[in-house]
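A protein chain is absent from this complex, but the other protein chains hold their places.
The chains carry the letters A and B, assigned in the order they are written, with residues numbered from 1 in each.
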Amino acid sequence: MTTLQIIFLIIAAITLVSACLVVMTRKIMHAALWLVLSLMGVAMVYATLQSGFYAVVQILVYIGAISTLIIFAVMMTRNVMEDVGPQSNRGWGLAMVGSLILFAGFSTVLLTWDKVQTNLLEIPAINGENIQMLGLALVDPMGFLIPFEVASVLLLAALVAAIFLTSDIKRSRS
Amino acid sequence: MIPLSWYLIFSAALFCIGLYGVLSRKNSVAILMGVELMLNSCTINLLAFWHYYVQVRQALQMSPLVFAAIIFTVAAAETAVGLALIISAYRKRQSIVAGDLDELKG
Partner (left out) sequence: MNTQLLLWLIPLPPLLAFGVIVLGANRRNGLSTALALGGVGLSFLASMVVFFRVIGIEDLSEHPIGSAVNWLPTADTWLKVGVQIDPLSAVTLFFVAWTILMIFLYSVGYHNFGQPKGDHDVPGLPPHGATVKDGHGSHKVMSIEPMYARFFALISLFAFAMYLLVVSDNLLTLFVGWEIMGLCSYLLIGFWYAKDSARKAAVKAFLTTRVGDMFMMIGLAALYSITGSLSYQDIFGNEAVMHALATTTSPVFGLSWAGFIGLLIFLGVVGKSAQFPLHVWLPDAMEGPTPVSAMIHAATMVSAGVYLAIRSFPLISAGWEQGAPLTVPMVVLTAVGAFTALFAATIALAQNDIKRVLAYSTISQLGYMIAALGMGAYVAATFHLVTHAFFKALLFLGSGSVIHGMEHGVLHTGAHIDPQDMYNMGGLRKKMPRTFWTFLIGGFALSGFPMVTAGFWSKDEILSGAFNGGHIFVFVVLALSAFLTAFYTMRQITLTFLGKPRTKAAEHAHETPWTMTVPLMVLAVFAVSAGWAGIPEAFPGLGGLLPNWFEEFVGSMLHNVHGEVHHSLVPLFTSLVVALGGLLLGWLVYRSVDRADAADPMAEPLGLAFVAFKKKYGIDELYQLIFIRPAEWFAETFTYKWVDKRLLDGILHSIARLGILLGGWLRRSFDLPVINGGGNGIARGTRELGSAMRGIQSGRIQQYMIAAIAVLALIGLAFYYLVFMA
């Protein structure tokens, strides 16, 4: 067991435990905060995958923006559900069973499949060049320019939609 | 040094936890949190396989990374819109329990 593996296991454990807590705590605010922690754990996993860029992007986008958003939403709707009473609906047993079976299935396959047993080693040198290459690919017309632009438009649409949906503008009678 | 299967099992576990959260939480925001977990597990899967591919093929491939970028973008947009919807529904019927939104029942 190399150190990297141990570190990975610790990070995985933290992430998974906090994920469990996300879905099981009674208080919704605590769930949001546990979500932050699990997302942080995921970022660290990205780092072990030599995608440091995405680790940072994860923290920026997910924790910085999305989690904040979620916390805002929680706070705005908090006084409705008083954090009392069961937070799980009636079918939680079935959901648990289903998830467990799904996980069992996945792990069975993954553990018995030879190809995925290979160790992931360090990718050689063009480490620092990954980001550059990514940037070049994103603006290359022969590359991924179009998806990039479309993603921008998507964000714009989402922005507009979010504003519109939550605005109080009275529609004029027509 | 970490076997690929560990990453995959980890992402599978994260996915199943997120799935459980989606299926069993009453609060709509909590459901969205579960969705975020599921999305993140998919991204881990993607990046793990990018690493494996580069390692095995010895050739640099950018499309998984671009895909991951798009995932982030989409996740953000989706969360924004979803929350906006929740708030809008909350304003309408003063409830964010997903089980109360059952007007499409048969």
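Definition applied: a residue touches a chain if its C-beta (ideal position, glycine included) is under 8 Å from a C-beta of that chain, and two chains touch if they have at least 3 such contacts.
All values derive from a computational prediction rather than experimental measurement.
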{"item": "Sole residue of A:86, A:105 or A:135 that reaches the chain not shown, by the stated touch rule", "value": "A:105"}
{"item": "Touching residues (missing chain, whole complex) on subunit B", "value": "19, 22-24, 31, 98-99, 101-106"}
{"item": "Subunit A, residues in touch with the chain not shown (by the definition above)", "value": "89, 91, 94-95, 98-99, 101-102, 105, 109"}
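Just so it is clear, only the chains that are shown with their structure count from here on.
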{"item": "Cα-centroid distance, subunit A relative to subunit B, in whole angstrom", "value": "6"}
{"item": "Subunit B - residues contacting subunit A, complex", "value": "1-10, 12-21, 23-27, 29-30, 32-34, 36-37, 40, 43-44, 47-48, 50-52, 54-56, 60, 62-63, 65-66, 68-70, 72-81, 83-88, 90, 94-99"}
{"item": "Residue numbers on subunit A that touch subunit B, as the complex places them", "value": "2, 4-5, 8, 12, 15-16, 19-20, 22-23, 28, 31-32, 35, 38-39, 42, 45-46, 48-51, 54, 57-58, 61-62, 65-66, 69-70, 72-74, 76-77, 80-81, 86-89, 91-92, 94-96, 98-100, 102-103, 106-107, 110-111, 113, 116-121, 123, 126, 130, 133-134, 137-138, 143-144, 147-148, 151, 154-155, 157-159, 161-163, 165-166"}
